[in-house]
Structures are given as C-alpha cells and as structure tokens.
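Submitted below is the structure of interest, expressed as structure tokens.
Every protein chain but one is kept in place in this view of the complex.
To keep things simple, chains are lettered A, B, C and D as they appear, and every chain counts its residues starting from 1.
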Amino acid sequence: MTLIKTIWPLIFILPLFSGIIGGLNSKQSLKLSNFGIGAGLLFSIILVWLLDEPLILEWKWLEGVSFGFSIDRLNAMLVLLVYLITLLVQVFSITYMEHDPDQGRYTAKLGFFAFSMVGLLMSNQLVTLFLFWELVGMSSYLLIGFWYQEAARSKAARQAFMINRVADAFLLLGVIQVFNNGYATSFTEILSSGNQWDGFTGLCFIIGAFGKSAQFPFYGWLTKAMAGPTPVSALIHAATMVTAGVYLLVRISPVLIEWNLQVIAIGGAVTAFMAAVAALTQFDIKKVLAYSTISQLGYMILGIGVGAYQASVFHLWTHAFFKAGLFLAAGSVIHYMHELDSSKDAQDMRNMGGLQKILPVTFYAFLICGLALSGLPFLSGFLSKEGILTGSWLWGQSTGNYLVPVLAFCTAGLTAFYIGRQILLVFFGSSSFTQKIIEPMLTIRVPLIFLAVSSLWFWNSLNPINPLGWFWNSYLFADLGATSAQHSILGVLIGSIGLSLAGLGVAYWLYRPEAELTQNFKNSKEPAQLVGKISFHGWYIEKFYDQIVLLFSKIVAGAGWFDKKVIDRFVDGMGVTGVVMAKVIGWFDQNIVDGLVNFMASISQLIGRFVTSFQSPKIQIQIGWLLLTLLVLLLWFQFLT
Amino acid sequence: MTDSLLTLIIFFPLLVTVVILFLPKDKDLLIKEIALGATAVQLILSVILFFSYDAALQPESWSNAFQFVERAKWISLYLGDYGWLQIDYFVGIDGISLLMICLSTFLLLVGVVASWNLNKNVKGYFILYLILSTSVVGCFAALDFFLFYVFFEFMLLPMFFLIGIWGGPRRGYASIKFFIYTLVGSLFILAVMIGLYLSVEDSSLTGQGQEVVHSFSLVNMMDGGYITDGILTPGTSIEFWGMNIRWVAFLLLMVGFAIKLPAVPVHTWLPDAHVEAPTAISVLLAGLLLKIGGYGFFRIAYGIFPDAAVNLTYPIAIFGMISIVYGGLTAMAQNDLKRMIAYSSVSHMGFILLGLASFNVQGAGGALFQMVSHGFISGALFILAGVIYDRTGDRGIANFSGLAKAMPVFTGFVVIFFFASLGLPGLSGFVGEFLVFLGALGSDYLPKWIGIVSISGIVISAAYYLWALQRMFFGKFWTREKVWEQTMYDLTGRELLLLIPLAILVVLLGVAPNIILGPVNNSIEFFVNQCFAQSQLYIAQ
Amino acid sequence: MMEAISPTYFVFLSLFIFCAGIAIIIIKRSAIFVLIGIELMLNAANLNLVYFSQYDPGMNGLMTSVFVVVLAAAEVAIALAILLNIFKHYKITDPDELTSLKN
Amino acid sequence: MMELSLQHVIEELTLLRFETALIVGSLVLLTAGMLSKDEVTYKVLFSITLLISLFLADVRDIGTSTSGAISIDSLSGILKILFAFISLWIVFFHSTFRRYEHYFLLLSIVLGSSLMLSANHLLLFYIAIELTSLSSYLITGFSFSRKGYEAAIKYLLFGGVSSAIMIYGISILYGLSGSMLISDMVINVQAGPFYHVGMICLLGGLFFKVGLVPYHFWVPSTYQEAPTDAVAILSIVPKIAGFALLHRVLISFELLSDPIYRQVIAVLGIATVLMGTFGALRQDNIKRMIAYGAIAHSGLVLPTLLIQGEQGGLAFVWYVTIYAIMTMAIFMIASMYEDFGIKDVKDMKGIGIQFPVMGALTLLILVAQIGLPPTAGFTAKFYLFSSIWNEYQASGATIILIYLIVGLLSVVLALFYYLKIPFHSFLGTAESPYFGNFSIISRSVVTIFTIMVLWIFLSPEFLNKIAFNINFIGW
Partner (left out) sequence: MIASILTYIFTAITIAPIVYILITKNVIRAVFSLAFSFLGLSGLYVLMNAEFMAVVQLLIYAGGIIVLMVFGLMLTKTTLNKGFITQHRSLFFGSLVSFLLFISLAALATRSGFKVGFTEHAGDPVAQIGQLFLTDFIIAFEVVAFLLLVALVGASYLAKKSGE
C-alpha cells in the first residue's frame, strides 16, 4: 500500500520532469524523455496491479475550496493508456521529427501535455479538474501551433483554443453552480452521495465536455488541430485529450438527471452521423481520420447517454489503440511523401496511391486498424462498438426514441465505407512511386506493429463476439455487479456485422483500382452536388462560427446602415473572427467617450470667450453695463418689496 | 520596533529624497543605487510587517480591527459653536491594506530596476518617484480621512510630472488629462469628506469642555459615531433630488473612485496615460494607482456607507460587467500593444467592481486577490511592452511578426503572462476571476445573468490576447523597419532579473493562493459581515 | 419760508441732474465730457446734502458737501494730469479709441 | 466747550494710533525724498513707518469715539496688522528704480484702507474710499507706459462714476435718516423703497472697491499695467478693507436678515466667481490671468459675509489671511519672471527645467492658488466650503448650495488655467537657454512665503488662535 503512495506522486510528476529534461538539450531530447515516460508506464502498471480501494490526497487551496487528487481503478487504467500511447508516439516521432531543428521544444511540450493529461485524469476536486482541463487545452494550443513559422498553423491553433475556451467558460459556470448549489464538489463524493444535479448545471458540464471532445457544435476545432505534427494528432487528437470529455461525463453520469442523459445520447448520435458523412469526401488523409475520431467519440458519448457507459469506456480503450495506429500509419505515409518531394502537399490523398508495396508494414498496420475501426468481427473495434449498439438498441426500445439507434447503425455503415475508401485510394491502385524506403525498424515499425496487434480481438477479450468478455470489465466495474451485464442481442450482432461488410463492399466496388472513380481521383475537384458539398465542408461549421461572430457584432454595432457600409466591407476584407466588432467598439470608445471630455473642455473655452466679450476695452461701455445692472437691481427691489 | 514600523515604511522614501536633494545633478548611478536601496529597505520592512501581522485576530468592531495602529494629534481647531475639528495622524492596517502595502513596495522596487537605463534628468525623476512611493503607501495605511485625502492628492503631482516630462510624444496631453480626471474625482471625495466630518463626532475626545469634537477618523465613521442630527447621520430624511443624502454621498464616492479604478464611462484617461508614460511609470500606474481606486471602494465607500452599498449592488455590478465586456472589446480593436494592455486593465478592474457588488466573502476575497494578481501581471506585461519599445521605439502590433524566432526567451515570458492575464487556471489571474464569479453567482443580491455575461469576459480576453500573440509572435519573422531586425536581441540580464520573480510569483499565487489569502481571510470575513451588520443597523434606523 | 416748496421738488431736481450726468457720460465721446458728467453727479449729491442739512441740527450735510467739492477738485486735477500724458502718447482724448488693452 | 472738544480730539487720535503713525511716516518719507536720491533710504523709511504702525496696532483695543465717527473692533485690529505685515514685503520686490512718490502713494493706500476699517460715519466712509481710490489711480499711472496711462484713466473714470453714485446714495440716506452716523441712522430710518435705492448706491461704491461683477471691469487692465509691487498691494489691502467695510454696512443696517439682499449678494458673488474662472481660461498674459484669479477669489470671500455667527467670521479671517499671503507671493514671482522679460505664459517655455528650484516654488504657490492639499490654499478653501455647507444645512437656501457647487467647479477650472504656467515651464522646450538668474533676495523671500504657505497647512493652530480671540460683534 505504501509503495503505491510513493509511486503515485511520481507518476504525476514524471512526464513534466522528462519534458523539462528533453527541452533542455534538444539534440537527443526524445530519447531522454522516452526513459522518463517508460518509467512512468512501468509505475502505472504497478499501480493498476496493486490498487484495490481509491486513494485520496487533498489540501485547502482557498477558503471553502480545496485542491485534491484521487486514484481509483478507472483513472488508473486511463493513466496507463495515456502513458502507453505517449511512449509509442514519442518513439515514432524520433524519426518523424529527426530533421526538425527545435526537437527540444517539441519534447517539452509533449511532456507538459502528458503531465496535464495525467493530472486531469487523477484530479478529484472539480476545481482541480478545471485547472488541468485548461492546461490540457493550452498544451494542445502550443502543440498545434508547433510550427509557428506558418501563419496558417498558428491561426488554426488560436481558433482551436478559442472554441475550447468558449466551452470551458460553460464548464467554469457549471463548476461554480456546483459550489453555489452545495452539490458534492469531488468525484469521490459524487459517487457516494449521488444527490441529483439540477438540469442547468448538468447542461453546463455537458457543453464543457462536448467542447473538449469535439461534439456537435464544437467539432470545428478538431479538423483545425490537424495542422499540428501527425504524432501529436495521434497522441492528443485521437487517443487521449479528446477522451477527457468522455471521462468527465462517465464520472458525473450518476448525478445527471434524465433529460441531460437524453441530450448526451442525441448529441452523441448526431455528431457521429454528421462526422461520418463529412469523412466521405475528404481529400486530406488526416482530415478523414479526424472526422472518424469525431464520429467514434460521438459513439462513446452516445454510449454514456444510453446508459451503457461500460461499453463507452471499452470503446474508448480500443479506439485509442486503433486510431493511434491509423494516425501513426498516416504519419509514416506523410513522412514518406514529404521525403519524396516536399513541394507537393504531403497529406493530399490525390497524389498518393499504390503504396502497398513501398510501405508494407505501414500498409498492414493501416489495414488492420482500419478494419478494427469499421467493426469487423475478430477485431477490437467490433467488440466495443457492439456493446454500444446493443445499449442504444435497448435504450431505443425502452424509451421509444428510435432516432439514436438508427443514426448509430447508419454511422457504423458509413464508417466502414470511408475507411475502406481511404485504404483503397492510398495503398491500392497504380503507383508512380518507385523509390522503396525501409522504414527504420525500431522507431516506425515497432509502434505500428504493436498497435496493429492490440487492435486484434484476443488482446481485449477471449470470446470475439461477447462484448462483456473484456479483461478489464471485471477489474473496472466489479463493484457495479450484474445489473449492467447485457447479453448481446443476436439481431444487433448480425446487423452490425452486415453493415460493416456492406460498407466495405460498396467502398471496394466504387474505389477498386480499376474503377473510373479512382482513375480520375487524382485531379478531382470539390464535389459539385449539395450532399457532397455539405460533406466536404464539414457541414459548413466554419461559416457557422463566422456567422455567430458577425451576428454578435451586428447586435453591438446596432445601427443598420452601419453594417452595410462598415461591417460588410470588413467581413469581405478580413473575414477574421472577432475583429469586426472590436473595430467598431474601438472607434466608439475613441470618438464618443473621449470626445465627451474634449467637448467639455471646449465648452469652458467658449464660455470664457463669451464672458470676456463684455470686457470691451471702451470705458464708456463698461460704465453703461454698470448702470444697466444698477437699473436691474432697482427694478428688482421695486417689484419685490 | 514594530510599533513605529508603519510610519517608517511610509516616510523612509521621503527621508531618502531629502538625501538625494543634496546630491549633485550628474551623479546618476549613485542616485539610482540610493533609490534602489530605499525601495529595497521598504520591501524588507513590509515583509517583516507581513510576517508579524497576526492573522488570527477576530475583531468585533472596526475600532479593534486594525493592527500596528499609530495615532498622533495633528490639527485640532476650535470652530466656535460647531465645537472642535480634530484631524490626527492615524495609521494602521488590516488584512486588506497589508496586501496592498506589500504589493506596492514590491512593484516600487521593480519600478526602480525597470528605470535603470534612464539618462534624462535622473535626480528629478527619482525625487518624484520616491515622493510617489511615500504617498501611495501612505494612502493604503491612512485611517484618517483627511490624511487619506492628502496622500490621495499627493500622488497626482509627481505622477503628472513623471508622465509629463519623461513620457512619450503626446505626453503633455496625456498628463493633463490624467491630472484633471483624477482631480475631478477627488473633488467628489472632498465634498463627501466635508459632509462626513460635519456629521461625525468622536465621543472619546469630547471630554475637554463638552463641545462636540468633529473628527476625521475613518474608524469612527465606520463604527457609526454620528451626531444626532448631522447631514449624513444614518436615518436622515434629507433628500437630494429624490435620493437619500447618504446614497448621494455613496454615489459621489463611487464616481470619485471609479475614475481612479477606472470603470467604463470614465476610463478614457488610462490608455492615453499608459501609452505616453515611460515603462517603469506604467508599471506603477497600472500596479498601484488603479488599486487605490479599488482600495477606496473597500475602505471608504463600502466601509462608511454599507447601507447605501447594499441597496446599490445591482447598478454597481452592471457597471462592473460593462467594464469587463467593454474593456475587453476595445482591447481587441487596438493595434498598439501598450494600449491593448491598458484596456485589458480596464476589463480586469471590472472584476473588482463585480466582486464587491456581490457582497459576500468569496466576492470580496476575489476582488482583493484580483487587485494583487493584476498588480503583478500588468506590471510584467508593461515591462514586456517596454522591452519592445526600448529596442525599436515602436509598439504597433501590426509592425512586427514572428518575434518568437528572433527572441524565443522573450516569447516564452510573453506566453506565460498573456495566459496568466487571460485567466488560465494554475496562474494567478484565474483565482481572482474564479472567486469573483463564485461570489457574483452565489450572491443573493445579484441576478444570475450578470455573472453569466461576465464569464464571457474570459472568452473575450482570450480572444484579444491570443490574436495579439499570433500576429506579433508567430508566422515569418518580419519587422516594418529593416533596421529593427538588428536591434531585436533577446532579453538582457536586467530584464530577466525583473521578469523571473514576477513569473514565479504569478505561478506561485496561481497554484497556492492561500499563501496571501489565508492570513487575510479574517479581515475579509469581518469586512463583509461588519458591512452587512452595519447596513441592517442603519436601514433599521 | 421754505414750506411752500415741498422737499420732493428738490429731490426731483437733484435726480434730474444725476440722470443728466449719467446720460452725458454714456452718450458723449470725449473724456472731458465724462468728467463733466461726474461733476454733475457730485453736484446732484451736494444739492441733496445741502437741502437736507437744513433740517439737521448737526449740519452734517453741509460739512459733507464741502468735503465733496474739495475731493472733486482733487479728482479732476489728477484726471487732467493723466489725460495730458495720454494725449502726449496717443494724440487722442476719445476713450473709445483707447483699445490697446484687449480682453 | 473748547477743552471738551480738545479732549475728545485727543481721544479720537489715540484710537487712530495706527493711522497717525502712517501719516507721520509718510510725511517724513516725503521730506527725505526731496533731500536724497538713492532708493534704499526710501525703502528703509517705508519699512520703518510700517514697523512702527505695526507695533501701534493692537487687537484688544475696541471702542468708538464719543462723536461716534470712529469705531474700531478687534477685526479691524487684526486686519490692520495684516495690512502692515503684508505691505512690509514690498521692499523686497526687485524692480526698476522707484522714486519716493511711489512709496508715499503706497503708504497712502494703506492709510486709506485702514481708515475704511474704522469709519463709522458715512462722510469718513466716503473720504477713506476716495483716498484709497485716488492714490490707486495715481499709482497705476506710475508705470509710465502708454498702456499704463490708459489703464489709469479708465480706472479713474470708472472709479469716479462709482464714487459719485456712492455719494448720491449717501445723500439719499442722509435725507431719509437725518444723520450720518451709522449707529443712529438705523434707528430712525423708515425702510421705504427709496431707502433701498440709497442703500444700493452706497453698496455700489463698496462693490467697486472689492471688484464684484458689475464693478469688476477695471481689475484686469489695472492689474496688468500697474507696476507689479503696487498691484500686489492694490489686490490685497483695499480689497480686504472693502470687504470689512461691506460687512460693517451689512451688519449695522441689518441687511443680512432681509432675504432679498442675501439673494442679491449671493447672485453677484456667484457671477463674480464664474466671471473670474471662465475669464482666466483664455488669458495669456500672466498678470491678467492672476487678475481674473483675484476676481474669482473675491467672489469666494463674499459668502463668508452671508454666514451668521462666529463660523462666518472665522472663515473670513482664514481665507483673507491666506489669500493675502498667496497673492503677495504670486505677484512677487510674476515680477521676478518679468525681469526675464516674460510677460506671457507662452514664453515661459522650459524655464522650469533650467531653474528647477524656482520652478518648484512657482508650482507650489500656484497649487496654493488652485487649492490643492499640500498647501494652505486647500485649508482655506476646505474651511470655506465646510462653512458654506454648514450654512446650507442651517438655512437650506438653494442659492447657498449653488454657491458651493460653483465654488467646487471653480477649483477644477482654476486647475485648467493655473496649470498652464508649470505646464509650459516644465513640459515645454526652450528654444534658447535663459541667460542670467533670479536675484538672491527675491528667491529667498519667495521661499519664505512658500514655507509659510506649507506651514499653515501643516499646523494651522496658531492662525486659529489669532482668528479666535477676535470676539465678533454680531458677525
């Protein structure tokens, strides 16, 4: 027991420590920090092994507000997951970033991210959670904007942080509501006391979680996040950071009231479907994977909504592996394309194809992880997705709202289609590339192989069909007992397998190497018809954000003519979020408020001139004024007395 | 030693000014070292003060709420049938003024170091500087309204000349505007001071010859030592344009201190003053002079007229909210870095108004913490803006880009302080805002929507800070003037010496805010409960 | 002997002289006219004083009017001294043209 | 009959010890002027006369002569000491060669004003005012410049008209009451409408002396053109005597109890303050700006007359003493800058940087004129505003409240125009450096004055003790 107590703070500090070490000497920074992360992985394994009842560490941060960490089985497992993926990503990025000048900064930022992610998972008090929640947001800002030379990337980083910031504002509101309404302020109490939160607080937390996990209104930032280096996308925007929202919802689901859960379910389902549709027509290899991550996150959130949060956690676990695998494979493809000729856009699928023979290991890893994503049996994706689909089906039956299961099933099909399309377009078909590169054994191949293997079924549960066979299930949810044990429904099973096979088939039929679609894919432009356009622009989410800002500035600017003359010209000219309304306020502040003061100064000058005008130098006029006032005084007295 | 500590802290710089007066004009370095020594001693004294301040004191009334009290008779005039007028040198501190004094002595030291490579008329500069430091610390420690007012006015002249003579191109206009704004504010305070002293009598002194002794002591005013039919005695029926005269007095004080704070309608002097002031003076202006406005709310407006304060929480909170949102929006529209930071100060000061208006312990504690943390953050921000100005003579955000390439360490500090200022948790900016939101949303005087709209403030502040960060620091390295590229060297030793302690403080206060809020908590609790109790007492009358 | 003419007669007379003096001062252009006006006003006051001093045993009015006359003389003397100087510098005596002292 | 009158003459002369000393001194000065030519002897004689009269003036002797013409109370005693004390400093003015007539006339102004203080007989009123005015007209002409003569003639004509109006008023009052002694005029006068006419004409003469609104036209041009040391005395001694006399008239004729008179005086006072402050805003010439400031100051002294009881008297003495010290200091500074040929505010650019000590002294005195804390100016205005506030609390008349607001407004506006001088001197940049330096004597005198101003702020007890042992007769 005491061993855990000593290991625990170490697990917390290690990533920061290794990040700083790596940051200082930038030459072999990645190698050095790997040792730190490896040690961290080891400790977390021991921790998971020895932990039986939750440890709590708390101290008084402010009057009535305390700062606290706790470790129980769920977040121990997640911490292990974070360390594992971080280690793999760091190993991968040794080659990926080998000729990047400031690796030191890269390692430091990665270390800072891992530290804040672990901190988030371990935090017990809501305030501590919010603190690390924002730190994670900041580290993702730093990492997305890693190559700050290019203005577009730093702009993407800023916009990502802004969208996150909006959602975090709601989360902060929720946290404050919790304090003010006297609810339990730490997860351990929430589990034990369980007094229901009011709807508004619940909603704030949901919006916060939706923001971080890129759900419906906020998913715009994840596609922007692709501007960061691919290993970063793999680590942060696939496996760890985005799952924070899911983790939060899992933690607070016992206290949420009925309609909050419904909101979660519908939100998740809608996002899943929209993201899947959006992924259909993308050209950028990473954009497809980004939309697929959004869609899978939609699944997990949906799982929580329908009450099958064990399945969500399971899906979170499996998704982390195969999505990281997909990203890393895409990373090695991009690395290869970049090496080949750095002028062309290394991420555009249109100038890829036939990489099967050139990058064999990447191909096989991509294939296995892709199939796991699409939910084929004998692969990990199927097991976890199955649990969610069953849960949603049962929930559909019980509440009569069949929208959610229908969307879930459609998404399953679409997922299979877009991943199949991607595999075919990238790896199959004729290839103009001849130069064969041996991916360096340790840094590229081992992570890919490990992730591919871990996407197979036996890594997660013996029985390839039954979702409850998950090894961790008993470890994580033993205390919950049998109530949540769902037996898999035959119909759902067949349905899901059928859909994924159908998706793959259609993809193969459309995009098989000799199909005319693949032929002219090289020079295909944006899809013409409406559905294609909606999908390509990701349901026009960017335009939606600009409109909000424009609306807000119009309200503030107020005057009708104003926006025709000033704002429209602005919007067309700048089109930058937020600047428009600020320029208006700036002008107002300069002229109106400041003008008021100068106006008063000139008024007193005016009065001065008027008053001294009586002071005419001519003596007789002065005497005239004197006598006039004398007369006035006399008349005043005469009438008054 | 500890009984005359406060007077020593207040008047030590004045002693040093006398010494500097007799130094020859051209001994620049010697003067700078003496000034450094003076402010350093002042800081050490205030640290001793901080540690020997006993936090466990549970006062029941204002008279025994203050520690290190020193009281000496200064002026006592016989006014004929109006009895005696008693003004005395009465200083003392409680938790709130303790923090303010420590903050000011620290920033004064930072100010001296920041103005190290000043070469124009150094002797005059440091004489005015030390006079300014005396008046600021004096203001925080004064417990006699007359003494407070004298120190309050004493600040104007040195600041006027410091901006006026050593400032930027449009310094004349800016210094005049600063002087007149603040003076008009202080006239309102003067009017209330007169009204108060006419209606307050210090029963302890009436012994000599049974006439009424009108006294200026704030403690007496706060404890309700009013004469029966004074103009501002609680429960007066005198109306002034339909409002109770006490409310009018409270509003006058509000306007007076709101100009100093600054709150929105009367804030336009701040950006001009900041843009034209030299770096060190900007640090002082943002770090200390704005806090005098905040401290004025705490000690005088809320202390003496709690009944009016309770009834007027709604408008004050609205003004606070407008300051937060409006200040943020205008900051976004600026293209001069220093002007943007000035407007962000306006937005941060809005939190203080909101915190006070919520009338509960969290709100007041948050407002106080925000004052301290804003002092450190805005001080650092102005030093950073000064760094660019010293190298290129220009602060336009649009005139630079990609500075991260040329000055990585500098960019590091900019990122830290920008994120601290936009309220990233883990840094001191967040704690103040969090407590204020806690107070605003939890207070039973304010409607929920005010708190919610103010939360949008953190989004707006994130917007303009990051936008500035992106335009100025990221992207390809480019400067408007070719010649600047050579002069863009990274931070020098002196600048690092300034920024590192500030960064440590900001992180430390962010992670463990109880270091400073702990000892001060009793005072804040007493302040809020006493105000509430007094207000009920007065309203009942 | 005097009852035949009531006091208001003399008061009216002095009032007329007084207002005439004022009219002269305002209307005429030359400084000398202003002096004349002042003399007239002083004489109006003297008339009043002398008339009322009849009924005052202490004869204050008479004494005052003597002093008034003396003072008027002194004043005119000084006025002329200054006018001489102005004339030497400005060559005019009309106060309207003396406009160098702007407001 | 004869020895009775002789004895009564001696008694009157003993009452007017101060004035007799002045007359004797000035005669001695006159004869000395004939004999020797160097200015130092004039200055020495001038200061000796003032010193002697200073000793003779005594606060405690209160009394009215048997014939009732002269009545001295402790207030006039105090003010006489103030006049003597202030006029002593004239000798330190560093200026061009002054002949003996100059000092003789200054002495006559002081004499005239002190007579105004002790006059209780309307004739003596008129003579005292005439004496002060005539000597002021003459001394304005002593600047021997074109503009000086112009200012003098205007001052004379304007003064002549108002004294003519005053004597006409006196004649009417004499007609109505049958006697010239104020004390028994009150008893047997019927307050008919014509009585008010007489009273207004009488007050007109006093308003002229004090420089209230309809009668203020002479102030700016005279102050601008008269020799600066004469202006220093002109702006203090006759003005304060005028106020004291105005107060004596208001009290002895019980005009203050009559609401209309209070309103008239308050309205005139407010108009004066506004005229003074707004007028000064546009001035460039330093002395003309100070003149407008002086108008504003006299507007601010007026309300103390309206306040009943000891409070008003105290506020009056306070404000008047501090006003005297401040104005003497500011005129001394103006004359020192004049030696540099600086007449307008604009050509003071950068002088503050070159002579920091002088710049600082000027700043402090100006801050005193505005009324900011570290100086006695603040105590005076603070005292004034609190007594007005008290009066408002007691009487509730809105005109008094307007007076308070206008007073506060005048402080803000005073900032605008008084700050022009340090603004230009410190913040401006001199085209060419100023050669030469300020004379040691005048600099030390100005320092003495500044110390006085600061000291009064820091420990006002001593002034309060003096102000207090005046037992005000029904102020």
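A few points about this structure:
Keep in mind that, in the parts below, a contact is a pair of C-beta atoms (placed from the backbone, for glycine too) under 8 Å apart; a residue touches a chain by one contact, two chains touch by 3 or more.
Bear in mind that the values here come from a model prediction, so they are computed numbers and not experimental data.
Across the whole complex, the hidden chain's contacts among the shown chains comprise A, C, D.
Among D:Leu131, D:Ala232 or D:Leu384, the one in contact with the hidden chain is D:Leu131. Between the chain not shown and the residues A:Ile190, A:Cys204 or A:Leu627, the one that touches is A:Leu627. Residues touching the missing chain, restricted to chain D, are 5, 8-9, 12, 16, 23, 26, 30, 67, 69-70, 99, 101, 104-105, 108, 111, 115, 121, 123-124, 127-128, 130-131, 134-135, 138-139, 141-142, 144, 175-178, 188, 190, 192-195, 197 (touch as defined at the top). If you put the missing chain back, the residues of chain A touching it would be 620-621, 624, 627-628, 630-631, 634-635, 638. Interface residues of chain C facing the missing partner chain: 1-5, 7-9, 11-13, 15-20, 22-30, 32-33, 35-36, 39-40, 43, 46-47, 50-59, 62-63, 65-67, 69-78, 80-85, 87-88, 91-94, 96.
As a working rule, only the chains that are shown with their structure count from here on.
Looking at the partners of chain B and chain C together, the chains they share are A, D. Averaging C-alpha coordinates per chain places the centre of chain A 39 Å away from that of chain B. Separating the CA-averaged centres of chain A and chain D is a span of 80 Å.
Residue positions of chain A touching 2 or more other chains: 612, 615, 617, 619, 623. Counting only residues that touch two or more partner chains, chain C has 25, 34, 95, 98, 100-101, 103.
Within the complex formed with chain A, the residues of chain C that make contact are 22, 25-26, 34, 95-96, 98-103.
Residues of chain A touching chain D in their complex: 601, 604-605, 607-609, 611-612, 614-615, 617, 619, 622-623, 625-626, 629-630, 633-634, 636-638, 640-641.
Residues 122-123, 126-127, 130, 134, 137-138, 141, 146-147, 149-154, 156-157, 160-161, 164-165, 167-168, 170-172, 174-175, 178-180, 220-221, 224-225, 279 of chain D are the ones that touch chain C when the two sit in their complex.
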